[in-house]
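Below is one structure, written out as structure tokens; the observations come after it.
Just one protein chain is left out here, and the rest sit where they should.
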Amino acid sequence: MSEQEPRIAELHAAQPGDRRADFPALDQQINGHSLVYLDSAASSQAPTAVIDAVASYQQNDHANVHRGVHTLSHRATEAYEGARDLVKSFVNASTRSEVVFTRGTTEAINLVAQSFCRPVLKPGDRIVITHLEHHSNIVPWQQVCEQTGAELLVASIDEKGQINIAELIGMLDERVRILAIAHVSNALGSILPVRELVEKAHSLDIPVLIDGAQAVPHMPVDVLDLDCDFYAFSGHKMFGPTGIGVLYGKEARLESMPPWQGGGDMILEVSFDGTTYNELPYKFEAGTPNISGAIGLGAAVRYLQGIGMDVIARHEQEILDYMTSELNKVDGMRLIGTADEKASVQSFLLDDIHPHDLGTILDHQGVAIRTGHHCAMPVMNRFGIPGTARASLALYNNRDDIDRLVESLNAARKIFS
Amino acid sequence: MSEQEPRIAELHAAQPGDRRADFPALDQQINGHSLVYLDSAASSQAPTAVIDAVASYQQNDHANVHRGVHTLSHRATEAYEGARDLVKSFVNASTRSEVVFTRGTTEAINLVAQSFCRPVLKPGDRIVITHLEHHSNIVPWQQVCEQTGAELLVASIDEKGQINIAELIGMLDERVRILAIAHVSNALGSILPVRELVEKAHSLDIPVLIDGAQAVPHMPVDVLDLDCDFYAFSGHKMFGPTGIGVLYGKEARLESMPPWQGGGDMILEVSFDGTTYNELPYKFEAGTPNISGAIGLGAAVRYLQGIGMDVIARHEQEILDYMTSELNKVDGMRLIGTADEKASVQSFLLDDIHPHDLGTILDHQGVAIRTGHHCAMPVMNRFGIPGTARASLALYNNRDDIDRLVESLNAARKIFS
Amino acid sequence: MAAAAPSQEELRGLYRELILDHARNPRNFGKLAEPSHLAEGINPLCGDKLKVYLQLKEDGQIADASFEGSGCAISVASASLLTEAVIGMTKDDAVGFFSAVINSLTGTEGVKNFDLGKLAALQGVREFPARVKCATLAWHALNAAIHDDQQTATTE
Partner (left out) sequence: MAAAAPSQEELRGLYRELILDHARNPRNFGKLAEPSHLAEGINPLCGDKLKVYLQLKEDGQIADASFEGSGCAISVASASLLTEAVIGMTKDDAVGFFSAVINSLTGTEGVKNFDLGKLAALQGVREFPARVKCATLAWHALNAAIHDDQQTATTE
């Protein structure tokens, strides 16, 4: 027993919530108060390791990638492709060909809608999504349906913000060309049973895209284990830079797809008689990529692997539980999104204070939350509300942050009482 | 007279070529020699002002843009939109709505091909380009032609690498839906008479896209004066970060186009009955944009404006002239691309040394050039060669760089003699 | 980076009693029976939507005005104050008033020689740049309605 104790102490010291010093943006005063950042679902802060990796690349190693024999070009290519290897191992893809760099989740989903779906969709075909999707996992499907005459089916959610699984499964039949679902809802925090849904869809030969924007920063993700066909996520929500994200796609799927954008790097040969496209993943990376962004994302992956995604998941779950119970103690509190399985996010309403006003008053006390529809207007319609206030967590949040949140909510009630 | 002298001395001291200290990447040893960077046409180095702007944004002001009431989100939005204003003034657009941020030139051209052209193209329609285009201004048009049955016409170039204007103008008639031309050729350095071509095309109501990737870093560009309908360029070639670029489009053109990618930020309202798109330029910026990239690009614009594009153009013209005459003194030299109007780039072949070998030998002496087809395979075919060695200039190059280039070319001849 | 942080007084300056009162009990709330002009305003930042209804007489006088929709305290109070202010104005005066209000909320200097009346209470928003669009939303809709603009007005 006693031998174990030091190890427990170490574990405690290594709590992600104690690593705030790694994140320079957290160490500042906002309106005279130390910043409490509860808006990581919109975009996370970057650790020094990421900021420095990008700056150092620019200062020492920058050149265009893939086609240079000179030293800087070689270094840049190694660093860029090295980032791809890091991402591959992070989500456990089978090969590096399956890791396509995009601007973010949104571009990744558009790529699948336009390159995987558009060429084959016809009237009578269906695409199935859920009612809790982010606009980025709705609009690309609306667009491709409009372009092809296919139909968009939407599985509903219940009062707690959970999808109605039976209804969703009932929608799956031979007319469905793709099932596109969030792993974690950005507005409600609900975790979807994606593994089970992939299995069900695959039993009917329906390919599945998972929007993992809100999952990857918070829990271990293993695409091989999930067996999904596509998995999309964004660097800027997982402590990396903006402008970089990933489409994971099973090799056979990506192979079967025509390229989407055309340009440099995605071709083997261009002539006016015809053009031969490059291999995976380059076929889908037209033009000069976001080299520094990918390198920053690689540094973020390394940072996360250094802590361990399971450690992060446990830490955040504890803070989320604490947040839920503390918010429930605030008078006039209405929590939106109370699924049994949740991660990292809590939406709420306080009395009849408009979320926007709440956001301003909290900001005035140094507490940064997001307010509004969170790019999930259908969710707001479902609950009959124009928007919510949303506090969202990342590895660097701790109990003090929650206490400050609750304090400032009580202060807001006073102003509006 | 004597009063003028100090001013001339000042002018000389302010030569862009003397500002190398602003660019940390230039200050390093490569293979035991101080770096001579002659690959800016592939990607330019960034000044400290840009690197610091990006790092400082990440350290102090990062959050997601456009939808937050908290302080960081407001700061991020101001900085991102401020970058748009800087770009607007840099190319003299009429309104900020005309400045759409993209990943780079390639994405900008794909956007126009898919959103402006695809919906209206039909068999019998034509798109006109030239033989000196970069793959990014070829493949998107090949793709949209394949999708719609339209035809791609290619105006030829002469031995000097100049387009045959009469032939090009002869191709313009009522069947042509767009003329897409480079402002400056990346492989040959030829400057195209874009203003004249726009005027001619407009007299036949043909819209014009200009690929300005190689123009914007080297000369003043005024889209209002050019009167082009679209103008595309990349941040990473104008001393900004990778992953950010610009599509300028006339407001009326952009208004008339459906959105391309779908997702967050590009909508006003989403419901399953239908979605209302946002205003310009947001309609074309789906998903979280490359915020730090845009801010870096803004810093690059500020840096360039601080020097003055006309000063930069004069300086580079002088170095280019020096380079041409010095290269011509090297035995066995064959210059590829000898247009009367040229900017910033010189392609060449030396004896029968393959460019790739030349690249390695030069790199070994610290001289970074690019070798190969420069994403312009049709140009290589035109000259019946597999590739060239290319030395390309930017504001930070000076005569010493050219002397080092020539020295190392002579060394290469010895190895292969 | 940022301007000086808003102080506690400034927060109270934003949420003045007059504003909170109009937010809680908006005046002229609801549809007009037979509006001659109407327009919708959307704030894409938060998704807030307001509809402004006008009843114009033949001579251009605004006989009646109302609004509908949901929004934050600032946008609702601003819309409520708007309806009170413009009833009785000519449509030209209302356009002039619109410009003066927008200017007073967004301009770098305060507006001189223009009596904003109760609307002056909105000026606390000047210290909260992220909220300016809330205060101007109804006004953009008013302007669109008067000009019979088919399009949805936004605060961009």
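To keep things simple, chains are lettered A, B and C as they appear, and every chain counts its residues starting from 1.
The rule is short, and it goes like this: a residue touches a chain if its C-beta (ideal position, glycine included) is under 8 Å from a C-beta of that chain, and two chains touch if they have at least 3 such contacts.
None of these values were measured; they are calculated from a predicted model.
Among the displayed chains, contact with the absent chain in the complete complex occurs for A, B. Taking the complete complex into account, B:380 is the one of B:380, B:393 or B:406 that touches the chain left out.
In the complete complex, the hidden chain is touched by one of A:68, A:161 or A:337, namely A:68. Per the touch definition above, the residue from B:288, B:371 or B:398 contacting the chain not shown is B:371. Residue A:279 is the one among A:146, A:173 or A:279 that touches the chain missing from this view.
Summary of contacts with the chain left out: across A:196, A:269 or A:400, the touching residue is A:269. Contact between subunit A and the absent chain runs through residues 60-61, 66-71, 73-75, 78, 268-269, 276, 278-279, 282.
By the touch criterion stated above, the residues of subunit B touching the omitted chain are 29-32, 353-357, 360-361, 363-364, 371-373, 377, 380, 386-387, 415-416.
Here is the rule we use: only the chains that are shown with their structure count from here on.
Compared with subunit C, the chain whose C-alpha mean position is the greatest distance off is B. When chain pairs are compared by their number of contacting C-beta pairs, A-B comes first.
Between subunit A and subunit C the centroid-to-centroid distance comes to 37 Å (mean Cα coordinates, whole Å). Subunit B has residues 60-61, 67-71, 73, 269 in contact with two or more other chains.
With touch defined as above, residues shared between interfaces to two or more other chains in subunit C number as follows: 45-47, 130-131.
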